[in-house]
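Pasting a structure here, questions to come.
Shown here: the complex without one of its protein chains, the others still in place.
Per-chain numbering from 1; labels A, B and C assigned in written order.
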Amino acid sequence: MNDANMKVSICGVELKNPVITASGTFGFGREYAEYYDLSRLGAICVKGLTLNPRQGNRPPRIAETPAGILNSVGLQNPGVKHFIEHEIPFLKQFDTKIIANISGNTIEEYCRMAEILYDSGVDLIEMNISCPNVKQGGVAFGTKADTVYHITQEVKKYCRQPLIVKLSPNVTDIKEMAKAAQDGGADAVSLINTLLGMAIDIYTRRPVLANNVGGLSGPAVKPIAVRMVWEVASVVDIPIIGMGGIMNGEDAIEFMLAGATAVAVGTANFIDPLACVKVVDGIRNYLLSYDIEDINSIIGKVELN
Amino acid sequence: MNDANMKVSICGVELKNPVITASGTFGFGREYAEYYDLSRLGAICVKGLTLNPRQGNRPPRIAETPAGILNSVGLQNPGVKHFIEHEIPFLKQFDTKIIANISGNTIEEYCRMAEILYDSGVDLIEMNISCPNVKQGGVAFGTKADTVYHITQEVKKYCRQPLIVKLSPNVTDIKEMAKAAQDGGADAVSLINTLLGMAIDIYTRRPVLANNVGGLSGPAVKPIAVRMVWEVASVVDIPIIGMGGIMNGEDAIEFMLAGATAVAVGTANFIDPLACVKVVDGIRNYLLSYDIEDINSIIGKVELN
Amino acid sequence: MISIYKRPYLCTIVKKEETAPGIFDMTIISEEITRQAKPGQFLNIRCADTLSTLLRRPISICDIDKEKKEVRFVFQVKGEGTRLLANRSLGELLDVLGPLGTSFTVDNSFSRPALIGGGIGVFPLLFLANAYRSSMDVFLGFRTKEMVVLEQDFKRICPDTVIATDDGSYGVSGYVTRLLEENIKQGKNDIVYACGPEPMLKKVQSMCSAYGIPCQLSLEQRMGCGIGACLVCACKIRTPKAWEYKHVCKDGPVFWGNEVLFDE
Partner (left out) sequence: MISIYKRPYLCTIVKKEETAPGIFDMTIISEEITRQAKPGQFLNIRCADTLSTLLRRPISICDIDKEKKEVRFVFQVKGEGTRLLANRSLGELLDVLGPLGTSFTVDNSFSRPALIGGGIGVFPLLFLANAYRSSMDVFLGFRTKEMVVLEQDFKRICPDTVIATDDGSYGVSGYVTRLLEENIKQGKNDIVYACGPEPMLKKVQSMCSAYGIPCQLSLEQRMGCGIGACLVCACKIRTPKAWEYKHVCKDGPVFWGNEVLFDE
């Protein structure tokens, strides 16, 4: 076999390959554009946006943990309007899809942002209802099924683009949240956001993060993320974007077998700025060596024991 | 300083040091007794017991994940009566405390086991309401606050020994579960049990575990466990036994600063059979090098930023 | 109570050679292990001090030299753990737990044992062959010619060692079990020792049972502790009425053929 079809479709938006940058780990793409042609990506999901600019939390904002990191950036960003004016034109140079990741303190804020993004040219909107690093709202939206349903339904009204709901893993039953998102009208779900964690410096006796707690990501969380993707795949019909600890093509395939239509790569970008394109290449290699003509044929194809 | 006080007390039961073996990782102590004198341990928490013998799940029962492992033993054990007859006499040779870890499919089973253990000579009972590896009951008991309250209240009626409730981390709000346990009459809580996870072999396209999913433990989960211990410490007055990824004395201190009165060491035993005693030594070294006379003086003493 | 405790040993690596593609032949020094080891037992090796491979890896003892205090083992690079092990350098210290598990029953009253191994299953048989003073039959199966290892080692002990390759590129063509069958059909052997992939073990088990010859099988299973405490390495062992889960690391890896129950 010479080549395999890598195209996947997320609610009508075709991605040239299933690899997306995970929100908050890729800025607005500018830095990584110095390392490779961003057109090689399936889509770019940008840093989490809020209605108004935010400074984020005090530093230190990162702690290293076994096979993972904790972060407490706290959504530092220049606001959605600045994004539209200054970042979208830059991103539009590349032949890839743009996903705006939005966060709010109130449902109204989310709706307002969806409205503002209406004519912005972004291809998809990812609604982050699961950021553990902001005090008001934030994670709370993502941990109760009725709230997930309600916010999805409201925000959907203002969306021109397909709406992806990003789920929090800090819940008893992720299936319920995914179903609520689907019932509320979500076009896709993405998971997982970070798990709430803490690291204490035993010499200073203080938490390493100025914010005391932060979100855990990286390889450490992969088994939890794969399990959740698999669980969600069993209860929803909408596409799933899987993420959490993906470091290479094999990891991406694991998520796709579990039921993800596309995958996002986050923490890996910090270790290797070329991580995303290496994941693309790794997926292709897997397909070629197993004579799989179309990547879509493996989605959700894990065979249970 | 020449020595430091390492004694801690869990609801009136004095442990010579805060290090306990995590249930299910230490069998009934026989194997590790070939590696060191079990009297060096604060307490031995034995393999999870059920009313009747159980064969457990099909193998493979273990998968390695980044900085962690997934297990799906499924509570293989000879039953509580066999334990009392054949294992307690062995354990009683050692100058340490014995903790019986019990699991059931129904509240009645838990109560029956507490009754059977009444005169058994075990020092503490740990009620596992959080094992993700059994189909009926199991994790379900540990994920709803009212059920936690109810089962604790019932089982407590039959307990002669102090009752430790072992909490599941697979919940939205661990504080609620801990409060429910305390309100139900628990004398202590222990956390965390394993996080539900999955690993897929992308070459066979099957889950690595015959049981498809399993419980994640080891260093990978430590930041989550520390965060949960810290959260629980802020809402309950009863002692906390902290665990999840403890590999050395430093890790143990981290849990104690977060609020744990004692700690349990699980997965580390597999990597180094001497892990528990090394944790004891590591704790002592820390105390000595920082001139801390009494370990109790550091419990919960993390200073927030 | 026990006065001398077991412990993991830190053993210097003194030999390392890639004897076939991805197959490494390694020797470490350990007086304690050579003193205790019996054929069929295994080591549980911490391949590297890293979180990437948390667990130890079970590897059979391939041979020992009591005088030189040398413990030899041979392993195939399969995943990350064995890859890291293969990268270790001479002179480095390897963290080894063992010898662990049950051993093959070495009984010189058997008139002619047959040893049959497939792939990585041939490695522990060398130690067993060395333990027998009697004459014996040795059947070793490999995938293809370039994967053949330890041939000379076995031939020194048993000159008639027969090598088979699945693809016929070396020695006899086909599965080794066929060779064993011819032998036991003719009543040549009164005990069979087998180590290798499960299909091979099943075949040996059923053949030996058909011809009424005792056999010992060395099983494999994913392990946690390696010493019998965590109960993850379960295998089905017959009981008078049905079966129960025993554990490969402590009750095994060597079991009598008639005890073992394979899943379909």
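Basically, a residue touches a chain if its C-beta (ideal position, glycine included) is under 8 Å from a C-beta of that chain, and two chains touch if they have at least 3 such contacts.
Remember, it's a predicted structure, so these values are computed and weren't measured experimentally.
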Original post:
Quick one: which of B:22, B:67 or B:299 touches the chain that's been left out?
Top reply: B:67
**OP:** Would you mind spotting which of C:19, C:50 or C:135 touches the chain that isn't drawn?
**Re:** C:50
Original post:
Looking at the whole complex, which of A:13, A:73, A:145 or A:167 touches the chain that is not displayed?
Top reply: A:73
Subject >> Identified contact with the non-displayed chain, of A:26, A:110, A:141 or A:255 >> reply: A:26
Original post:
Hey, which chain A residues sit against the chain that's not shown?
Top reply: 24-27, 30-37, 47, 55-56, 58-64, 66-69, 71, 73, 76, 93, 218-219, 267, 269-274
**OP:** Would you write out the residues of chain C that touch the absent chain, in ascending order?
**Re:** 50-52
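By our rule, only the chains that are shown with their structure count from here on.
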**OP:** Determine the chain that sits nearest the middle of the structure, using the mean of its CA atoms as its centre.
**Re:** B
**OP:** Tell me, please, which two chains come out on top when C-beta pairs in contact are counted per chain pair.
**Re:** A-B
Original post:
Which whole number of Å gives the spacing of the CA centres of chain A and chain C?
Top reply: 47
Original post:
From the C-alpha centre of chain A to that of chain B, how far is it in Å?
Top reply: 34
Original post:
Among the residues of chain B, which are close enough to touch at least two other chains?
Top reply: 58, 63, 66-68, 218-219
Original post:
Going by the touch rule set out above, which residues of chain C reach two or more other chains?
Top reply: 51-52
